[in-house]
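To start, the structure under review is shown below, and the notes come after it.
The complex is shown incomplete by one protein chain, all other protein chains being positioned as in the whole.
Note that the chains take the letters A, B and C in the order they are written out, and that residue 1 is the start of every chain.
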Amino acid sequence: MTGFEPFGNSSMNPSAEVIRNFPANLFDKHQLRLEILPVVSKNAGETIVGLIEETKPQIVIMLGEAGQTPAISVEKVAINWLDFRIADNSGEQIQDQPIIKTGRNAYFSTLPVRAIVDKMNLTGIPAKISYSAGTYICNQVFYLAMHTSLKQTVFPKCGFIHLPSLPEQVVEKKQLTPSMSLETSIKAVITALQTTIELYEFTR
Amino acid sequence: MTGFEPFGNSSMNPSAEVIRNFPANLFDKHQLRLEILPVVSKNAGETIVGLIEETKPQIVIMLGEAGQTPAISVEKVAINWLDFRIADNSGEQIQDQPIIKTGRNAYFSTLPVRAIVDKMNLTGIPAKISYSAGTYICNQVFYLAMHTSLKQTVFPKCGFIHLPSLPEQVVEKKQLTPSMSLETSIKAVITALQTTIELYEFTR
Amino acid sequence: MTGFEPFGNSSMNPSAEVIRNFPANLFDKHQLRLEILPVVSKNAGETIVGLIEETKPQIVIMLGEAGQTPAISVEKVAINWLDFRIADNSGEQIQDQPIIKTGRNAYFSTLPVRAIVDKMNLTGIPAKISYSAGTYICNQVFYLAMHTSLKQTVFPKCGFIHLPSLPEQVVEKKQLTPSMSLETSIKAVITALQTTIELYEFTR
Partner (left out) sequence: MTGFEPFGNSSMNPSAEVIRNFPANLFDKHQLRLEILPVVSKNAGETIVGLIEETKPQIVIMLGEAGQTPAISVEKVAINWLDFRIADNSGEQIQDQPIIKTGRNAYFSTLPVRAIVDKMNLTGIPAKISYSAGTYICNQVFYLAMHTSLKQTVFPKCGFIHLPSLPEQVVEKKQLTPSMSLETSIKAVITALQTTIELYEFTR
């Protein structure tokens, strides 16, 4: 499970906070690897590919931040396209380019996105299926993880979840856009992981 | 301190939940009266006026729900006007009428609204001064509380704070509009009360 | 009838464009004075007061811009308060001050706001009654116009209408917020003026 470091004008990223504060003990029957990725296009891509090749995971859940959104967005599709609205943390701003020149146009998440969203809603967490993960590093990492997963002997359940900004970030930016508390986001990610484990009866 | 019962199509109201779950023990040097008002124009008005006349409070903080908003709204002004977008819980829908025919056009909150908002923001809670409390029962109760307060021997610090919907309500309505967790809203109301007590050095 | 010059980061103001492009010939049975006010707190206030004292109008319709809003906002209330989010065009940024120290807290528009909004909607123009004209120079000018009007021998029908940004402004700011075409805004203002003239049977 991965999150991202802060980017843009913010000093925090909800996905990094969820990773840092994740109650791993709830999943002690399983091996959990928690990583925070750089918001640098080249490095983030290499890191996610390396992690999947190294750990041969059964489940890959990547987390990122979707500013301005009020609900958890469980992503359905990763597209083969980069178009950065702002530069990444290395200063690079890629526009109108494919992630992999000869790659497929898109991959669909292999997480049970409908079941995850339904379960989140049942527990009172605002969540929806999203049909665009954007064209920034979140979508890039999601696409590359799917691309790499397909080549593994055991194809993992793999997908991306966007989290709203934290209340503290919204204050920091002085733009009163929607936010979600860290507690709710953590609860949402626990739900996503549990739903995936239960549905596919993953055991140690 | 007051909240409101649920109204419209919702089974909850964040202001009632804050009142029910408020950590009164934090304020045990003061006498705290916590009440939940009906969302019925006539009754709500009579109740708030009766409460102020009965308890002769030093501070009156009224809480209500502002759907669709992502931040705490500390209200600056109550206007002498009723214009209900939806019927109240008794089925009455008042339009284009003053609250008190011979009343002033508006009252300004006597809470330290700027200090409260600044303190909330300092603690990472999205909050702003709002210059419209609407034209529903929230504004009515706010206006009547100000009107009644002015007649008291000791004029209380008196104002209204709107809270965003709870995450559970947003799911219930199947409209993924902004929300705020109960924990954050309670923290915000504690901040408002503490700031007012400290600023005016209210002691028992 | 007045509009405002551009302010903030924009090179246009829909209210100035409506004034410049207003089809005055439609109202040739009446004397129409069209003015563009500066977005400078002190000057704007003096200008609107001077205009009313000089022209002794039967109707005063002031226009301004409300960025981010998708609909015409016919303002119901002007409050005695200044709190500028950004500096005015002279660089002055007033915060937390009354417009007139001994003035009333608020004035209600004397335009037929409900009839105007209903008529706009009937002709397919998105419009609503707004209960806050903000705390910037729009609200200031509205408040001062009401304040001055009250002292006139013949009290004019007087009010404020906020217009959405123009499509060109939204492109200029590179923020794809809501906008309204100049044609629709002009149609809306014609409707407001006609409705007021007809309702009160103003004749030359």
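Annotations for the structure displayed:
As a convention for this text, a residue touches a chain if its C-beta (ideal position, glycine included) is under 8 Å from a C-beta of that chain, and two chains touch if they have at least 3 such contacts.
Just so we're clear, the structure is a prediction, and the values are computed from it rather than from any experiment.
Listed by label, the shown chains that the missing chain touches in the whole complex are A, C. For the chain missing from the display, the contacting residue among C:D28, C:E183 or C:E201 is C:E183, taking the whole complex into account. Only one of A:Q31, A:T55, A:Q93 or A:S132 touches the absent chain when the whole complex is considered: A:S132.
Annotation: of C:G8, C:P38 or C:P70, C:P70 touches the absent chain (contact as defined above). Residue in contact with the omitted chain (choice from A:R20, A:R33, A:K56 or A:R104): A:R104.
Although one chain is not shown, part of chain C still touches it, namely residues 70-71, 121, 124-128, 166-168, 170-171, 176-181, 183-184.
Although one chain is not shown, part of chain A still touches it, namely residues 76-77, 79, 81, 83, 96, 104-108, 114, 129, 131-132, 134-135.
Rule of thumb we're sticking to: only the chains that are shown with their structure count from here on.
Between chain A and chain B, the centres computed from C-alpha atoms are 38 Å apart. Work out the mean CA point of chain A and of chain C, and you get 47 Å between them.
For chain A, residues touching at least two other chains: there are none.
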